[in-house]
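Here the complex is missing a single protein chain, while all its other protein chains stay put.
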């Protein structure tokens, strides 16, 4: 009986540790992270398609092999040019990369730091909403400070998550 | 004895949950993800070396401090220029970033969603193969649609993984 109690005690201690870990990855917070990360990455991937669309409708390419279908020689060369709309989409795409990469990296660690579900959802929703609005503001384009503020909102969310990660467990 | 049975029952329930989690990270799928992610990131890192190689052989630099070894004044300034081959490598590198970042992020969540090993391997192998071929097609350059199709293959794989992640557990 005593041995059994010991097993039971030992088990529950170990279980407590395990449960903590399991709660972190199997939790709704992690599921929410997975959902919003996937959505915002799909949004970023859409930029490639928009770039391709503008390149083809504006006939503005970077590579000679891309203009081969328009004929040879000088006729094709004139399509090797920069276009204002194409460049705008490309800047928007790069801005996505610069901001979504920190969100994914810090967001993963944030999701594993065991935040309250409602707080985590607030962070993820604001970030993804801000980035979608940022793209709309960039491509329309909407007058400033629309784009600036949506960039700032996403930026602030990432800083807030980083603060929690460092507060939860700083190991230098 | 009854207590023991209870412990046993309780244990097996908890074990089942834990085992699920353990299977996710310790699984061959996760190992495969780790392998292919590392390979495709090393491939992307190679682009930095290729850029440096082209900058030095073509003598085309962006920063005045990089041309200091070629002398001073006007003699060095003429190397501050863009070169067609250097720009081509840089576009290829940026295209890698734009496509490999979504693969890593969505791929991690996909690997944790418990796909069949063979399906997962198919996704990872097509993606990494497509990206390696994309670089070859970009730098040779091969006539289109070589580059376009290899880009599309990697893109489709990532979309397919995203679909499974969102289907497995959508939490909005």
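By written order: A and B. Residues from 1 in each chain.
Basically, a residue touches a chain if its C-beta (ideal position, glycine included) is under 8 Å from a C-beta of that chain, and two chains touch if they have at least 3 such contacts.
It should be emphasised that the depicted structure is a prediction, and the values quoted were computed from it without experimental measurement.
S.K.: For the chain that's not shown, point to the residue among B:100, B:130 or B:157 touching it.
M.R.: B:100
S.K.: From the listed residues B:35, B:57, B:75 or B:140, report the one that touches the chain absent from this view.
M.R.: If we include the chain that is not displayed, B:35 is the one touching it.
S.K.: Touching the absent chain: which residues on chain A qualify?
M.R.: 3-4, 7, 11, 14, 17-18, 20-21, 24-25, 87-88, 91, 94, 97-99, 101-102, 105-106, 108-109, 112-113, 138, 141-144, 147, 151, 155, 158-159, 162, 165-166, 169-172
S.K.: Touching the absent chain: which residues on chain B qualify?
M.R.: On the chain B side, contact with the omitted chain comes from 4, 7-8, 11, 15, 18-19, 21-22, 25-26, 28, 31-32, 34-35, 37-39, 41-42, 44-45, 47-48, 62-66, 68-69, 93-94, 97, 100-101, 104, 108.
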